[in-house]
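Mind having a look at this structure? Questions to follow.
Complex shown without one protein chain; remaining protein chains in place.
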Amino acid sequence: MTPPDALLSVRDLRVRFTTRHGPVDAVRGVSLAVEAGRCLAVVGESGSGKSVTARALIGLAGSNATVDATTMTFEGRSLLSLGERRWRRLRGARIGFVLQDALTSLDPLRRIEDEVAEPLDVHADLGRRERAERVRSLLGDVGIPDPAQRARQYPHELSGGLRQRALIASAIAAGPSLVVADEPTTALDVTIQAQVLDLLADMRDAGTAVLLISHDLTVVARMADHVAVMYAGLVVEEGPAAQVLHEPVHPYTRALLAAAPTLDPRGPAPTQIARLAPPTTGPGCPYRSRCALADARCHGELPALRATGDGPSLARCWHADAAEPLPTPAPRTVGTTTSGRRVVLEVDGVSKRFRVPGGGRRRAVDGVSFSLRAGEALGLVGESGSGKSTIAQIALGMLGPDDGRVLLDGASWSELREPDRRPHRSRIQLIQQDPLSSFDPRFTVERIIGEGLGQPSRRGAAAHRSRVVELLHRVGLDATILDRRGPQLSGGQRQRVAIARALGPEPEILVCDEPVSALDVSIQAQILDLFDTLRRDLGVALLFISHDLGVINRMCERVLVMKDGAIVEEGPVGDVLHTPRHAYTRELLAAVSADPATGRTPVRTGPTSVPEGRPT
Amino acid sequence: MVTTRWWLRRAGLGVLVIWGAATLSFIGLHLLSGDPARIIAGGGGAVSGSSEQILARINEQYGFHEPLIVQYGRFLGQLARGDLGMSYQLNQRVTTVIVDQLGPTVALALGAAVLGFGLALVLAVGTAGRPRAESLFSTLELLFVSTPSFWVGILLLTVFSFRLGWFPVFGNEGVASLVLPWLTLALPITGTLALVMRDGLQRALEQPFATTVLARGATATRLRLRHALRHALLPVLTLSGWTLGTLLGGVVVIETVFARAGIGQVAVTAVNGRDLPVVTGVVLVATVVFVVINTALDALTRVVDPRLRGVPE
Amino acid sequence: MTTVLHGEPPAGLPPVTELPAARALRRTPWLGPALALAFFLAVCLLAAFPDAFAGDPAAIDPVNAFRDPAPGHLLGTDQLGRDTWARVVHGARASLALGFGATALAALVGIAWGLAAGLGGRLVDEATMRVADIFMAVPTTLMALLVVAVLGAGGPSVAVAIAVSLAPGFARVVRVQTQVVKHAGYVQAATALGVRRRGVVGRHIVPNVLPPMLVLATMNVGQSIIAGASLSFLGLGPQASSSEWGSLLSDARDHLQDAWAPAVFPGLAIALTVISISVLGRELRLRFEGRTER
Partner (left out) sequence: SGPSGGSASGDPVSGGEVTYLVDQTQLTLDPAVSPATVTGLVTRPIFDSLVVQAGPTRFEPWLASRWDVSPDGREYTFALRSGVRFTDGTPFDAAAVKATLDHVVDPASKSQYAASLIAPYQGSTVVDDLTVKVSLSRPFRPFLQALSTPYLGIQSPRALAVPPAEYKPVGTGPFAFVSWEQQKDITLTRNPDYTSPPANAPHTGAAYLQTLRFNYVPEDATRYGALTSGQVQAIAAVPPNRVGSLQSDRRFSVLKTELPGVNYNLFLNAKTGPTSDPLVRQALQAAIDVPALVGSIYAGQYAAARNVLSPTTPDHDQAAAAALQAYDPAKAGALLDQAGWTGRNAEGYRTKDGQELTLTWPYLALINRDQRDVLGQAIQAEARKAGIRIDRPNLDAGAYSESVLNGTYNILDSSNARADADILRFMFASGSTFAKGGANVSLSDSPQLDGWLDEAATTSDAAVAARDYALAQADVLKSGYLLPGYVPTSLVGTTSALQGVTFDPQGIAQLYGAWLVP
């Protein structure tokens, strides 16, 4: 299975960290091979060992790491027992590395040119002018406009996409034969994501080997020739991209693919990753506690990575052959039945300007009007900084608009003084973009949720508490977490506590600001289900803010598209996503559609991919 | 970049602060008990009194009989012309007194600052990220920070000057007379700065960009010196106000311990002898130095940290 | 086959040979703070009940002047035959009172000052912070000289002097912290839930501003003790007969040639007390940061 001409080949890689709390086996036996001009993608949920694997490949697993492998060769030479000096000769020169944290991987105190040229400074001895020229051409190569000027700037003066590209430019500066890119597109806008991926694809096509790490299946679908799926430090499935993404064998891969929201008009598939147990340790399959197919054998013995029935894929599952076909999505249940209901929130010609550093003001929201009806889910999309959160704040009455006004149930709202607004606050609630920061770090879950229920009277303490517990049940949590504080909760739990708090006052309107952006697809799916239930059963109106078109498609009936503080398009979700009228909407959609030129089939799994044949 | 606008704003604030400090010391010192004329006449602590005739003359000469507000106005007027008035005791203009004593003090403070900073740099860069060295040296630094410098000075003086005779016991002549004072004044600064710098280095070394730098094939030394050090210098620059305060304050104590002439001695003598114009003068000089150096260091911070340049204030 | 690829420390300086004590401290991270706590509590105990542990610090006995440490006079005697142990023990109260008093005063004033700046309008903020600038611009020792000049020398005015120069530091930190907390998500959340402003300030802002102040305060106590000792040394401290550690050192320095004990032990007392407080402060900070970062 390792091609003889592989540029990089690793067998049975193991990484163990020595920590205060004992050893951590982050990678427990990973075999990989990458050929020149090809792209291997490693996918898997957070913590599965992807980054550690990548760092081990350049000898930077960490000072507390012990790395071993049966073989580990690069360009025909063994990497095992390489001295520090020889490692340095490889790093940057033969292997380019793009670190996971794109926004913080450039030294913020140095100019872009110095950062990009550092591999050259270390490995080649170039003259000043030659170096400057090289930097400029590298920046040009990665598609940074106006490279001469950008080279003189500092990282913080560049947008995320530009920074990511500069990082890639630095990784390829010395002409490496292998580029390892760890999550190169997380935290980027969809439009920018596409640009970065195109760049990597170009490099691959030019003959560089690419090892791509991602948890985003869309990204993988666009780029990879070969895919390895990791779970709990193990590769659980591996094979050609088309095969793994279209005919997944391992239950984990299948659950992963099924959970992702899509732009498919048929709507989402039923949630599959229902049980969210952590990877299991000890002997046996690490996925057993989450797996519907788990039996005694799965508990007793770790399955080996072996070929599955027909295809060239390998999977680590006892039930690989017994796999049923993927369930087909159920029809959309989201109707347009709310059009006749009363308007609960009316935003009328609202504008807001902010003072910007260095003097002057900047328009964050510009003449925005819309209305929200009871029981309706209204989507609000737009790139970062387009003013979505600002609108949420204005709707809540946390921020006064400069022009225009907001009406709540037809009565004035934005014009009231805070004490007059306070009695009505319970009717409109907010789920903030970042739930953790919205919890007082000293407060327990009970106090966090309880704050919205008013001060408990001495006799009502028990009732107060049972109300909190009831709310927790509502969002799928139980009383065991009552005494925890925000930082002690997992991401999904935090989000659900934030929702429970917002539900406490029994609001008519919920403003949800990116409620799922920070979550794994699996948890995402659960939370979206909860919102649906709320809306359907309680008639709560939702203003749903997201930059993820898949999520909007899954949740909403109507959608507003924002750009630079103004609404550029508005209409039913199906119409806007499938027959966009405004150029910006089309751009948004184009960014998430697959690249037809590569001929690879866009899969239905990507959260933001568009079904085949859509005009772009 | 550091704009003209920024400089203008800082200059304005600086003037405000200096005026504030001047007013503060004027008010403070006029709240004092005791008749200034008697203090002037008594030469700061004679047990014999002074005749009415002399007192009247002094009152006349210094304008003590005028209302406070008039005195304040005259004080500000003089100040604007760079005149700090006559010392009550030294029979000299305050500006002369201060200018005369500035040299030794500047030599002391500057040398100690350089030494303190240099030592801290060596300690921090040499030991950051090396747990053994770190535990050893941070204990040492803690000791530096926690030991009163006058005591260190006395011990050093006893051992190296009295016992071993390596350095002069007192006086301002030559570099030899500065070695022990420099060391004494530098140690607490070294301690604090090394602790802060090491912390900054460590934080920087834990940042993703540090891994990126290594992934480019750079050596650990290059990472430390070319990248992490700048990050470690930022908190040090932020601490500049503290360092400066420690220096200027330390000067007072060190000059006493080592029997050196200088502004610190002038200040102590003036306070003890209630020489108000001199006290005010020293406070103002310290304030001006503080404002100027702090502004310069703030500007430097903006140069080192480009992220701050867009931010006002 | 097993190859350790990256088990050794990064290249650079050779590893420093470690003292056994340092190794013990590194291997058992609780040991340092535990020792510090024990020492600090012991000092507090001595300060609280000096008479239970030592005799009269003022009792003179010229015949037994300049004795080296020996049973009977554990830490030796000074020029007047006063027992150094008794003086150090009785001085603990004055020194600790100075350190804690000055810090408490500074914290109290600084916190109120910073909260006012952080919660008040732009104008209040500007005004109060410019005043803080003025106070910060005058170096601590000079400010202390000034305050002592106004209030006269002596224990309380030294404490006030130190407090005056520390307070603006507190005010600044509190102000920044208040502004951070004021814009924190949970303050918004509470407002959105309809909590009154008084409730928001009382339940969210103040409680979240104060804990870092505790850490800052701990670190300031040690420095206040040192500053107090320095001012005593300069002759601005409490009465000469008080046995505040700084004045003990000041007394002893002229007789280093006659007896080392009176000049060494008060200095050690200061250094060890300040170290123990710093170690405790650092521990507190680690715990505090650990909790919010986790």
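Labels for the chains are A, B and C, by order of writing; each one numbers its residues from 1.
Just so we're on the same page, contacts are C-beta pairs under 8 Å (C-beta built on N, C-alpha and C of every residue); 3 or more make two chains touch, one makes a residue touch a chain.
In this text the structure is predicted, and so the values were computed from the model without any measurement.
Engineer: For the chain that is not shown, enumerate the shown chains it touches in the whole assembly.
Structural biologist: B, C
Engineer: One chain is left out of this view; which of C:G120, C:G154 or C:G199 touches it in the full complex?
Structural biologist: Candidates C:G120, C:G154 or C:G199; residue touching the omitted chain: C:G154.
Engineer: Based on the whole complex, identify which of B:A21, B:L84, B:L157 or B:L297 touches the chain you can't see.
Structural biologist: Residue touching the absent chain, from the options given: B:L157.
Engineer: Using the document's definition of touch, tell me which of B:T105, B:N172 or B:T190 contacts the absent chain.
Structural biologist: Within the whole complex, the residue contacting the unshown chain is B:N172.
Engineer: With the missing chain put back, which residues of chain C would touch it? List them for me.
Structural biologist: Residues in contact with the chain left out: 58-60, 62-63, 65, 79-81, 148-149, 152-154, 235-241, 251, 253-258.
Engineer: I need the residue numbers on chain B that touch the omitted chain, in ascending order.
Structural biologist: These residues touch the chain not displayed: 32-36, 38-39, 41-54, 57-58, 86, 89-93, 97, 100, 157-158, 161-162, 165, 168-172, 256-259, 261, 265-266, 269, 271-274.
The working rule: only the chains that are shown with their structure count from here on.
Engineer: Where in chain C do residues touch two or more other chains at once?
Structural biologist: 9-11
Engineer: Which chain A residues sit where two or more other chains touch them?
Structural biologist: As it turns out, chain A has residues touching two or more other chains at 60.
Engineer: In their complex, what parts of chain A are in touch with chain B?
Structural biologist: Within the complex, chain A touches chain B at residues 55, 58, 60, 88-93, 95, 97, 99-101, 104-110, 118-119, 122-123, 154, 156-157, 167, 170-171, 174, 357-358.
Engineer: Sort out for me which residues of chain B touch chain C in the complex.
Structural biologist: Residues 13, 16-18, 20-21, 24-25, 28-29, 31-33, 126-127, 129-133, 135-136, 139, 142-143, 145-151, 154-155, 158, 162, 219-221, 224, 241, 244-250, 252-253, 256, 267-268, 271-272, 274, 279, 282-283, 286-287, 290-291, 294 of chain B touch chain C in their complex.
Engineer: Under the definition above, what is the set of chain C residues touching chain A in their complex?
Structural biologist: Touching chain A: residues 1-7, 9-11, 184-186, 188-197, 203-204, 207-208, 291-294 of chain C.
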